[in-house]
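A single protein chain has been removed from this complex, and every other one stays in its place.
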Amino acid sequence: MEKPYILIPEPPSRGGIISLKEVIPGASRVAGKFGRILAGERLDSKIVEEEAEIGEIVLEARGIRKAFGSVVANDGIDFEVKAGEIHALLGENGAGKTTLVKILYGIYRCDEGAIRIGGEEVEITSPTDARDLGIGMVHQHFMLVDPNTVAENVALGLPGGRFMFPEQEVKDRIKRYSSVYGLKVDPDDRVWQISAGEKQTIEILKALFSGARVIILDEPTAVLTPIETADLFEALRLMARRGKAVIFITHKLGEVIELSDRVTVLRKGKVVGCIDTRDTSREELARMMVGGRITPSVRESSERSGKTVLEVDGLSVMGDRGTMAVRNVSFKLDSGEILGLAGVAGNGQRELVEALTGLRSPVSGRVEIEGTGVTYADPRTLASMGVAYIPEDRMELAIVGDLSVSENLVLRKYWQEPFSKGISLDDGAIESYASEMIEEYNIVTPSKDTPARKLSGGNIQRLVLARETSRHPKMIIASHPTSGLDVKAANDIRGRLLEESNQGASILMDSEDLDEIFMLSDRIAVMSKGEIVDIVPRDDATKERIGLLMGGALSK
Amino acid sequence: MRIGSLAEIRFERRRKSLGRKGILITVSAVLIGILLAGLFFSLIGVSPVFAYKRILIGSFGSMSGWREILRKAIPLMMCGAGLAIAFRGLFWNIGAEGQIIAGAVAATWVALSLEQAPSWVLLPSMFGLGFLFGAAWCIIPALLWAKLKVNEVITTLMLNYVVISLATFLVDGPWKGSSQYGYPYTDTFVDSARIPFIQGTRIPFLTLILAPLFCVGLYLLLTRSRAGYEIKVTGYNPKAARYAGMSFTKTLFLIAVISGGLAGIAGVGEVAGVHGKLSYPEDISSGYGFTAIIVAWLARLNPLGVVVSSIFVSGLLVGGDAIRTGGVPAASIDIFMGLILLMLVSTEIFRSYEIKIGGGGAS
Partner (left out) sequence: MLHRAIVYGTPLLLATVGEIYAERSGVLNLGVEGMMSIGAVVAFGVSLSTGNAWLGVMAAAAAAGALSLVHGFASINLRANQVVSGLALTMLGLGISGLLGKAYVGRPPGATIKGVEIPFLSEVPFLGKILFNQDPLVYASIAIAIVGWFVLFRTRLGLNIRSCGENPGAADVSGISVYRIRHLSVFLGGLLAGLAGAYLSLVYVPSWTQGLTGGRGWIVIGLTIFAFWKPLRAIAAAYLFGLLFVLPYRLQPLGVHTSLLQTLPYIVTVIALVVLSRESIRKRMAAPGALTTPYVREEI
């Protein structure tokens, strides 16, 4: 059969530096081998040579099963991908997509099941195995070395690379691939300086340079702007045309329809179906993904109470890189109102939230809560004033993993009566409070004294919510409140937030989940590049408009 | 790790936590350390059985041994308790040795300057100033760490050398005693500046009582007080500490005061109780500050546990002296301690992980 793809021709490698090869023939091979052992790399790594024909099944997984304790993440999954196709892996949080893919990439090992590459059964025990078999992965959370340059990152661990000046070799290739695929990146930039899209490009290049025939992308558009997303999709289409097999994980229906040739839908660890994209629709996919309709807790539209609780005026906050992360942001929040903060991650939401919760000092501007200036207040003052904060970073910020559940429940109020009497803590009061909270908020835990880190994600969040909302705070700032939670826990949390707002709390909710924002908000504020581009009443908003605002395509 | 292509030795997270059984790990670590030390003894031509017998008899097996054990345990206990607190706050105070000397210097200063004063003035002032000096010597690195993120391991260590040199200078120079024979020390303190011994021993009774009291006090601080809660949170999760509104600087300041101050008091005890004068720092504190690290670690950073571990470690020290007279060099005790500490720290992993020897792959 005809092979309609094009190989990118390789020019003979040339650098300006004298390599050992010229001086002592053969020595470089030995030095290279020695260097590789020394460098902790495998000797038998090689770049896959043969390309598959388009339409041929390149990778096949049958009967994959993986359990973590009692949780079955993958339950008898069959999955395959062909050369030249873009195959979407669709499912909600926790459906098992990432687990499956990590098995394919050698990070996990499946308990049961077989994987075939090019028809032959293989064993993938580590990422290096996967790479040698021609599987490349672009991770959701980039695995890059920040202080190093782009070229150094691409060269890291590249099979067949040189011992001396390894990054020089790849610089030219980077430039060529950059222009061919339209993914611009400068080899000499340092990783901490570049954008998320460029970081992703590094990972893609690493996969391509290692000769990947199958490229897996895990939620690639989560951190990209709409323009970067379009560029990525173009590049992926090009790769597919060249015979690569592309697997991408997503929970965004629009992307599936736009980009993929086939889609496999997972739900609760099982395959619900695998169809050609052109034969299906968004609605059908959603149905497959969610399996019937859940009754979401939906906000009943309410009038604005008119009583302003939070007023933010001209707030500017400096980011970690020395640039302004929040620029001149102003908005008001009324009591009982839920303001959803939408935007692609990394546009200043985190810094805004940190400024409002006392973890970061603003550079200029004013923040007032019920008329009292709190612009530079510390977290304790704010907590005492009735400002609750549900952080995005559950394990690292919201709880102290090694302390018990009861100790964590008083983390933000231990200095107040009745938990504290003078310099000592009242254990009795803490214990009874803990029992109450565990009961009321349905926190599942072996005991009050269990270290908090042993709880499941959903229960940790319930703990955090119990702690923050049990005293019916005036204001709640919630960052990604349901990320990583299963459906039941997520609904629980949302329900609580709604309840609090019904009791008069104002809520600022920063979330990546547009559906969630639409579900709960009264008004939606969109943040892009540090500014609030627009605040739209929920009933007037459409997902398209919000999406465009997020991408910076429209302004007020 | 892989051994061959069949077997693989892995660490797997334990499903259930160990709880009480964790103490088994500590005990076995110490036992392994003792075994290895025994191996070492036989390597250098000393029968391990002989060595251990000598150690045991010289320390726990005799009245004179016990007297020495208690005497050495006092400064170990005080420093160990302070270090337990410091390490819980993730403040690596390696400068306890210097803080002891700082306290000793302070006490000497008071004793030499106020020779006419009565006991009830002298002793409290000595202790008070000793506490202050020790605390001050720890506060400097603590603040540098809190405000400027300067590595505290090095700063506390460096200050050790500084204060030791200063003390040497004082003993050689301005404070050189009028009655000495080639080996410099200050004048003996007047009786009112001394802590009386327990009848027939060289154990100062005051510090013998104070040391365990401090341990109990610090335990209560850690478990019952706000400050203790703050120290724990700061050590376990500094980010959450900020989120909870705790002041990192204040917490660290408190840690420094406690840790340095207690070491300072230990120094006062040595100089006012045991020696009665200030001589070269190596004589005042022969490594108590460093040995206290083992004491704290052995007690798993629990101030109550320090009471027990300090006596145990003190026993090792006394035993080390005992075998020295039996012809085994003094340095072997360092090796002993090093091995035990190494074993303790190497076996930590077994608390949360177990060894699995797995084979085969997926298909």
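Read from first to last, the chains carry the letters A and B; within each, the first residue is number 1.
Operating definition for what follows: a contact is a pair of C-beta atoms (placed from the backbone, for glycine too) under 8 Å apart; a residue touches a chain by one contact, two chains touch by 3 or more.
Because the structure is predicted, anything quoted here is derived from the model rather than measured.
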Which shown chains does the hidden chain touch?
A, B
Looking at B:278, B:293 or B:322, which makes contact with the chain not pictured?
B:293
Of the residues B:25, B:56, B:166 or B:190, I need the one that contacts the missing chain.
B:166
Quick one: which of B:44, B:57 or B:216 touches the chain that's been left out?
B:44
Selected from A:128, A:178, A:330 or A:456 as touching the chain missing from the view
A:128
Mind listing the chain A residues that contact the chain we can't see here?
35-36, 38-42, 45, 68, 107-108, 127-128, 131, 137, 139, 143-148, 152-153, 155-159, 161-167, 206, 322
Had the left-out chain been drawn, it would touch chain B at residues 1, 13, 44, 92, 94, 144, 148-151, 153-155, 157-159, 161-162, 165-166, 168-169, 172-173, 290, 293, 297, 329-339, 341-342, 344-349
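Here, only the chains that are shown with their structure count from here on.
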Cα centroid separation, chain A vs chain B, in Å, comes to 46
Once bound in the complex, which stretches of chain A touch chain B?
69, 103, 109-115, 121, 123-125, 357-359, 378-381, 383, 389, 391, 393, 396-403, 407, 411-412, 414-415, 420, 423-425, 427, 451, 454
Would you mind writing out the residues of chain B in touch with chain A in their complex?
15, 17, 224-227, 229, 232-233, 236-237, 239-240, 242-246, 361-363
